[in-house]
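Only one protein chain is missing from this complex, and each of the others stays in its spot.
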Amino acid sequence: MHLDPFELHRPSSVEETVSLAGRLAPAFDYIAGGTDLLPNYKMRLNVRPNLIALEDVSELRGISLDRVGAMVRLGELETDPAFGSAYRGVVEAAAEVATPLVRASGTVGGNLLVETRCFFFNQSFPWRKSLGFCLKADGDKCHVVPQKEKCYATFSGDLAPTLAVLDAEVEVAGPDGRRRVPVASLYDASGDGIQRHHLRPSELIVAVHFPPEARTLRGSYRKLRIRPSFDFPELGVAVAARQSADGGVERLALSVGGLETYPRRFDDLTRRLVGERPTIAKVRELADAVRQLVRPVHNTALAPDYRRKMAGVYVRRSVAEILGVAEETR
Amino acid sequence: MAAPDAPAPTYRLIGTRIPYIEGPLKVTGRAEYTDDIKRSGQLIARLLRSPWPHARLRSINVEKARAMPGVAAVLTGEKYPTPFGVLPITHDETAIAVGKVRYIGDILAAVAASDEATADRALEAIEVDIEPLPDYPEPQGGTIAVAEPIHARGLNGTNIQKEVVQHFGDVDAAFAKAHATVRVRGTFAGVTHAFTEPMATIAEATPDGRLTVWSATQVPHYLHRALSEVLGIPMHRIRVIKPEVGGGFGGKSDPLPHEIICAALSLETGRPVKILFDREDVFVTNHGRHPTKNDVRIAVDADGRILAYDIEALIDGGAWSSFGTVTTYYNGVLSMGPYRVPNFRYHGRRVYTTKPPSGAMRAHGGTNIRYSVELALDDLAERLGIDPFDLRERNALPPHSTTVNQFRITSTSFVKCLHAARERSGWDQKYRKLPYGKGVGLGCGFYISGSNSPIHFTPKMPQCTVHLKADMDGGIAVHCMQADIGQGSNTLLAAIVAEVVGVDLDRVHIMRVDSDVSPVDIGSYSSRVTFMMGNAARQAAESLRDQLIRAASRLTGYPPAQLEVAHEKIRVRHRPDIAVDYLAALHAAMERTGALLATGAYNSPPMGGDFKGARAGTAPAYSFAAYVAQVDVDVETGVYRVEKVWAAFDCGRVLNRLAVEGQIEGSIHMGLGQMMGEAMSYRGARLMNPSLLDYKIPMPQQMPEVECLLVGDDDPEGPFGGKEAGEGPLIATLPAVGNALHDAVGVRYHDLPVTPDKVLRGIEVREQSGRAWKGVG
Partner (left out) sequence: MGEGMGESTPVRLRVNGVTTALVCPPERILLDLLREDLNLTGTKRGCDLGTCGCCTVWVDGKPVLSCLTLARLVSGRDITTIEGVTPASGLSDLQRAFVDHGATQCGFCTPGFVMTATALLRDHPHPTKPEIERAIAGNLCRCTGYIKIVEAVAATAEGRP
């Protein structure tokens, strides 16, 4: 398979990158690890004439407990002992992305902005052409939920839910300067698989920043998929929590990915447990509520009703485990 | 046959762990596969595939494509319209579509250009005008007369490609007097080979009027024939070369359209042409295991003795016949052994659909029906209160017997397999005794060790011939058209020659398959190579050995009958101190003739009944298997893990222990794939997952521990007593897991693959019915 020709740009600073991006927008893509972009380009999915390589931008590197650069490889993050002991959930998610070979190149920023996925989108040009294309690339209709307004492609990143529950923020640079955006509100909650996020076309994620409180939380990530490697999440459940000495819940956050067009937090539901001594009944209530709210569609390997049911099971297991609530044995 | 208490002979190499002789080339990247070959000035070819499942072609305009810079040739179907196919009786394919396309992916046109990008651009410039026709994605609708049959050859205006009706004994009478009966209906998604090396072919027509074709094929000889038939060139002017092949599993056994197209484009341009498939090409070319629905009824007496089978199979063939006629027979006749079935009725239909064609895949025709039969037998065993092992042992076919449909059974160590699996797995302590969610299950099987029916030519010609040449350097060159596709047949061939002639393995050189010099072997399918090539090789090697012994006789003065081969020498049997070195004997033997030549051949003996279809499934020997699988199910999510498989297998004498273990482990992996997650996933006629990301081959973490229990006795006709081990080891995997799931959660799953969502659904349905997980039901 070959790539169509493009122009390759290699800026060496963030400022240079975003000014270039401002000039080229929207006719460019950033390339970080390339493990998501290049397969899509080989299948001629939304190919653009310019690639801006982030390889040489040194500010995008570096791991500390306060900050992880956007160009940090998932494999680096996964094996950083200090980071791993502080942010277990993030590292569990990083270690479950695709395969070791993908993680050697794939980056933190790339996983945050990984393209949404769908059986009708992630296909070759001739395959898609034979169906008249789809909303998300070259066409005007959706084949999953037949209509012409909205794309249902599934959010398939593993890291975002785990960062969202820590209240981590992304540092975003653009031609007009820098800003911080909480990971939890980075994504477009109107549920559009094309728009995906609230970054402007020329903006770039520089780094992920962790608030001091994040280090006081325990986190975990549970991923549903058919195979223990390669597969994108069919469901990804991230939780983070802190409890007082007597077990009372001081803080609890939950984010679910792999089900809808964006990773979704359930603050209204988790808030109900804060200040309480958790019981399995309350955890179960939370899990049931999540299950009733989520709306997966039939565009991945496992059936949507099953993924929805599993959202309940996984949320219950993850929250019970993180809060140390014993489950009844069946 | 050796007397029962005579000690089995032992050998220097045969039966040991023999590493693959080409292993050092493979682990260093030096083994040469088709795409590693580059011919000077070669063009790259790409194929335009149909986006329609079924359409009549009104016109194809290739003028724009042909005029593009860098495009050397554009080919459409009418230039080579001669139909071909792997079976001589069902030639229903053309190299490129003529008049109609029959599935999404059918080939409309081909382009040869300076590079891939140019070729792809040219494909997009081809204009195709069509009239859409009704598509038939499912077989059921094709069993009645349809408006527009996919092929004119469908029976009576239907899409039925092959219908088989067989009845032996009196099934209705047997059911009428049965103590218990069971009915199982199974649904099986199609699966595909998914070898790691995509198909690749290079063709080079040269000014001397010859055509050389390098191709990733399992069956060079059938490719040779198809090229000749379709291109209209006599076989002796075509040379087929098989480089290393990166896996086949049946998927590279049909002569495939792209191989013929590649050659045609070279004839057209006078330049070498290469085709390399991308993964989507590989998936839509398919020829994998058929999507199947079967309906199995079994009747037994009060002791669990099988009285009758009554079986139906509806087989989704896809667009072409391929091996389908064989598939249709196999789904019936391979349902019986390893058991004695006195009454048998079968109605099988293979129906053309507008899907990518199905064909032969490892354990072809014996896998899906076996799953349903083994689950049915377990159900009967449970209802009769008989242990599943006991039930099967009671029904075991005895050695040297004949089945109701006239199969000749010679060696079988099936009962020994049952005993080994039962004992080693701790069955009696586990079955029905493990906690909810954990279980063990038994699955059995048998498979042909080569087909008695060679597909393509008169049975009077050998199915395999081996030539040896020993020259003054002391090396022995071995020529044979058998196709090593990773299963280790080159190594076995070398080991047999070295064993018989008494030399070190490194003296034996297996020459690359090249139709100009390799004597015909009909290729790697039907698990025939060990048995047939092994016998031919042994005969050739014995002939060479005898020439050396005669020379040694002249040198020593002892008569040949008193001489024997030992390691790198020939010695006097009762005076081992008197010996002639191998090289000395060889050089003496060469004095008058120069290099020594020897030949050996194999053909299977006459067998089978004289009714229609009687030869289908007849084989010179059969392998047998009894597997126990142990599973652990998360009953709340349906996610399960196969923890261990005890694989008792009868391949006769083990010839290369390392290779046999490798075949069993690899077969279990492939069987688990079909059981747990692999599926050609269709919406209508459209394949939704043509990629290695979305087609779920199991990962290392999903592999169980495997204990190989190789308990076979020597087969009377197999080389050194050996039988097949390449395909049969897959079959028992699936029902062992299926029956273990039942032991674990009380549900029999009949819809493959059994993904976690189905496991959970089954548990929910059982719970809703108020049925306990353990107990009869």
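Order as written gives the chain letters A and B; numbering starts at 1 within each chain.
We adopt the following convention: contacts are C-beta pairs under 8 Å (C-beta built on N, C-alpha and C of every residue); 3 or more make two chains touch, one makes a residue touch a chain.
Computed from a predicted structure; not experimentally measured.
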| item | value |
| --- | --- |
| Touch partners, limited to displayed chains, of the chain removed from view | A, B |
| Residue, one of B:G441, B:G488, B:G638 or B:G652, that touches the chain absent here | B:G488 |
| Touching residue (missing chain; options B:R271, B:R653 or B:H669) | B:H669 |
| Residue touching the undisplayed chain, where the options are B:G246, B:P272 or B:G439 | B:G246 |
| Which of A:G34, A:G84 or A:P182 contacts the chain that the document leaves out | A:G34 |
| Contacts of chain A with the absent chain, listed as residue ranges | 1-11, 31, 34-35, 38-39, 42-43, 49-51, 53, 55, 75, 98-102, 104-105, 228-230 |
| On chain B, residues whose C-beta touches the chain left out of the figure | 17, 19-20, 22-33, 35-36, 38, 193-198, 244-249, 276, 278-279, 485-488, 658-659, 661-662, 665-670, 691-693, 697, 699-701, 703, 706 |
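As a convention for this text, only the chains that are shown with their structure count from here on.
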| item | value |
| --- | --- |
| Cα-centroid distance, chain A relative to chain B, in whole angstrom | 43 |
| Chain A residues touching chain B - in the complex, by the definition given at the top | 1-2, 4, 119, 122-124, 126-127, 129-131, 224, 226-231, 301-303, 306, 309-310, 313, 330 |
| Residues on chain B engaged by chain A in the complex (per definition of touch) | 49, 51-52, 104, 116-117, 120, 278, 280, 635-638, 676-677, 686, 688-691, 693-694, 696-699, 701-702, 755-757, 760-761 |
